[in-house]
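Heads up, one of the protein chains got dropped from this complex, but the rest are sitting where they should.
Labels A and B are assigned to the chains in the order they are written; within every chain, residues are numbered from 1.
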Amino acid sequence: MAQETQFVLNSFSFLIWGVLIMWMCAGFTMLESGSVRTKNASVICLKNVGLYAIAGLMFYLIGYNLMYVGVDDLIGSFRFTYGTSEAEKALLGGDADAASDVLENGYSVMSDWFFQMVFVATTASIVSGTLAERVRLWSFFVFVAVLTAFIYPVVGSWTWGGGWLSQMGFQDFAGSTIVHSTGGWAALAGAIIVGARHGKYREDGSVKVTAPSNVPVVTLGVFILWMGWFAFNGGSQLALSGVVDAVAISNILVNTNLAACGGFIAAIALSRPIFGRVDLMVSLNGAIAGLVSITAGPDIVHQYWAIMIGAVGGAVCALSMKILEQIRVDDVVGAISAHLVAGIWGTLAVCIAAGGNLLVQIVGILVIGAFVFSASMLTWYAIRQLMGVRVTLDVERHGQDVAELGIEAYPEFVVLQDPDL
Amino acid sequence: MAQETQFVLNSFSFLIWGVLIMWMCAGFTMLESGSVRTKNASVICLKNVGLYAIAGLMFYLIGYNLMYVGVDDLIGSFRFTYGTSEAEKALLGGDADAASDVLENGYSVMSDWFFQMVFVATTASIVSGTLAERVRLWSFFVFVAVLTAFIYPVVGSWTWGGGWLSQMGFQDFAGSTIVHSTGGWAALAGAIIVGARHGKYREDGSVKVTAPSNVPVVTLGVFILWMGWFAFNGGSQLALSGVVDAVAISNILVNTNLAACGGFIAAIALSRPIFGRVDLMVSLNGAIAGLVSITAGPDIVHQYWAIMIGAVGGAVCALSMKILEQIRVDDVVGAISAHLVAGIWGTLAVCIAAGGNLLVQIVGILVIGAFVFSASMLTWYAIRQLMGVRVTLDVERHGQDVAELGIEAYPEFVVLQDPDL
Partner (left out) sequence: MAQETQFVLNSFSFLIWGVLIMWMCAGFTMLESGSVRTKNASVICLKNVGLYAIAGLMFYLIGYNLMYVGVDDLIGSFRFTYGTSEAEKALLGGDADAASDVLENGYSVMSDWFFQMVFVATTASIVSGTLAERVRLWSFFVFVAVLTAFIYPVVGSWTWGGGWLSQMGFQDFAGSTIVHSTGGWAALAGAIIVGARHGKYREDGSVKVTAPSNVPVVTLGVFILWMGWFAFNGGSQLALSGVVDAVAISNILVNTNLAACGGFIAAIALSRPIFGRVDLMVSLNGAIAGLVSITAGPDIVHQYWAIMIGAVGGAVCALSMKILEQIRVDDVVGAISAHLVAGIWGTLAVCIAAGGNLLVQIVGILVIGAFVFSASMLTWYAIRQLMGVRVTLDVERHGQDVAELGIEAYPEFVVLQDPDL
């Protein structure tokens, strides 16, 4: 292929897949706003739009440089803003001689930035679901700013940025650990600091069921995520410039799909023994867990492995949802199970068919987990001290929508709100 | 164009259009979950996610081989699993010499598989809408497994697989008959075996109206389908490797859109004389029928024909909805009218502007119809004998959501459920 054709296709690939990954933010929003009670549905919508806006700005201002620019073993550069390269500016300004410099990069500078930005937004999206219905709007936004400006970029610099974990041979193709577990650890830390929703865990040891308030909207969210995942994993080939890329991306999309199928089937099958019924939310989370599981190594050539990796992911997620309930970690949408737990499994599963080194994978999982969890604990703790993290009991009772936004999500519909929680 | 560029673009074309066709599953889900009563909205969501998962697995395990591998006149191979070719594995494994073998295929093996898989899922999606609100969850899943592993692939082997109908000159560019009528025949067989919803047809001859419970969600579904159809028809050019493909796909997208416009306008105009009012559901189904109608021959060069073919499709669909009501075939969303009836019209319409042979088209319609309908009848009948196909009257009354999943789709909203049906 001609070099210029490669450049065009590589850049276009970043952009079109990036657009579909941005769309996953809408998927998380629908999943979450359909899962919470109606009295909190508006605030969760606003949180999700806001986190996407904040993530984009923070990654522009600070995050990208920290993750990718001048990475030594441990970290990139502390430097404000990132942008179009000088060669590109010259080219767009009419200097045709700059083309060869531009072409040498293989893809346009900002197409890569765009692709990386939608990844950081995904990480932030994971957190909002777990902490729904009790974390304060502005406290959440502050955490998102820290997560997307610092925590995620540091993890990214160790791995995709070329730092020490990458040099050790840590494999995480599209981010089972780097994106999904990172989001999951941040959510877990938040769940600990913010605490469970009032009334969720009763004194007699029983757990209050909080059913999703709008199932079609939840299902739409899952379809959006499933769709976006093709872009998430396929785009992570990071190129579309030859026969190898085309074959690899094709395998990746197929494996991604089969893993989700496997995760769904495993979770729906296990939901009856574990939860005593065919459980819609568990089944849907099983599909997501299948997707998370294959994300670390979607470029395998034996498709049956994708089904099995996804199925184990779905099973592990279902089990984890039960366990978290029992140890009283309140995760409104099951994000910790679907993203953190399945993400760990997926990162280990790379050793099965994609040739990962088990020891290195474990080191990566542990170190990233320890860093993200402790940095997130610290951040949540600091936010609690400075501005509080949790709405008052009264706000929780009447809903964040009325209290924080002065509106209801469904103002004309007669709803039966549960005053206990 | 360089051979490698062609390979990359052909493969990418399969993948990106395929992703948009997968998205049509979300469209069917929204259309259906907004059309059923609230008491059945969760189950229809689960059915739709499940059918996509099952279709993907069955097509991987059995269907694709039956449809495309070693097709003699009548059928492909009974052989388990399909996957990356040996040449592709060698290439990805680092053997650069394998590239020429890989390139010779014109596109990556799994990109084609992915594209075909989303088609089989579409066929299954058509069935769930018709049978909503009374078919049992697991019985439906068993039918989907048979449909996607055997029934659809056999039809496909006769046509796109290169079998006898294809050799006769049967034309069905993107599947008015192969996908849409096949789904419609399977739905019709199901509607006969499963029977109408309790109370739908009253003893005094009148018909109970069952209005869609969530119109914005239905409308969203139609927009998703309309959008996905560009991929459905455009991707069926099966290549993006030169000027002819680019021109053809452009015409296809424009014709697809104009046919949908024509179908919508015809249906909204006819809804008043036929149904006594401007009918939203009929109008929306008219757009879908327009899309189905053009699907057999979207690659025509005179755009006005697309408008007319679509408009007739919309009219035929509106009429068919009325007739099915009168002959007491209970189709919750009008899928038989929009997919089967308009699909037949579209397959005949190929003779107008795309040069189809009328006799051959009729043979194709009849033989495929006879095969799919009888195979589906047999399958539904066998499922009924083995495990039952229909929920009990009590479940129907209280809704499948509570009975089969133990949840409600909108648990906090106060809804007025009709105890009669």
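Just so it is clear, a residue touches a chain if its C-beta (ideal position, glycine included) is under 8 Å from a C-beta of that chain, and two chains touch if they have at least 3 such contacts.
Quick caveat, the model's predicted, so the values are computed rather than measured.
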Absent-chain contact - pick from B:Trp138, B:Trp164 or B:Phe413 | B:Phe413
By the document's definition of touch, the residue of B:Val69, B:Ala246, B:Ile274 or B:Val402 touching the omitted chain is B:Ala246
Considering the whole complex, which of B:Leu284, B:Met321 or B:Val389 touches the chain not shown?
-> B:Leu284
Of A:Val109, A:Ala211, A:Leu238 or A:Ala269, which sits in contact with the chain we cannot see?
-> A:Val109
Kindly note down the residues of chain B that lie in touch with the hidden chain.
-> 1-2, 5, 9, 13, 16, 20, 37-38, 211-216, 218-220, 222-224, 226-227, 230-231, 234, 240-251, 253-254, 257-258, 260-262, 264-265, 268, 277-280, 283-284, 287, 299, 301-304, 307, 410, 413-417
Name every residue on chain A in touch with the hidden partner chain.
-> 2, 4-5, 7-8, 11-12, 14-16, 18-19, 22-23, 25-26, 29-30, 33-34, 41-42, 45-46, 48-50, 52-54, 56-57, 60, 81-84, 88-89, 91-92, 99, 102-103, 107-111, 113-114, 117, 137, 214, 217, 220, 401, 404-414
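Convention: only the chains that are shown with their structure count from here on.
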Note the rotational component of the Cα superposition from chain A to chain B, reported as an angle of 0 to 180 degrees in steps of 5.
-> 120
Inter-chain centre distance, chain A versus chain B - centres from mean C-alpha coordinates, in Å = 32
